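Beneath this line is the structure, given in structure tokens, with notes to follow.
Of the protein chains in this complex, one is absent; all others appear in place.
For subunit A:
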Amino acid sequence: MDVFFETLRIMVEGMAGIFLAISLFFIVIKLMIRVFPEKNC
């Protein structure tokens, strides 16, 4: 059961990590689109 509880910890940290990374990607994409709009290129 120790391994099972360890997987639950990894599940929480893993999903949190994925959402953190994805949130950063989201912010960066939004920023890049604002800073470098199509018309300026």
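Here is the rule we go by: a contact is a pair of C-beta atoms (placed from the backbone, for glycine too) under 8 Å apart; a residue touches a chain by one contact, two chains touch by 3 or more; residues count from 1.
Keep this in mind: contacts and distances are computed from a predicted model.
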Per UniProt, the name of the complex member that is left out, chosen from "Large ribosomal subunit protein bL32", "Oxaloacetate decarboxylase beta subunit", "Protoheme IX farnesyltransferase" or "Heme exporter protein D": "Oxaloacetate decarboxylase beta subunit"
Missing-partner contacts on subunit A, residue numbers: 3-4, 6-8, 10-11, 13-15, 17-22, 24-26, 28-30, 32-33, 36-38, 40-41
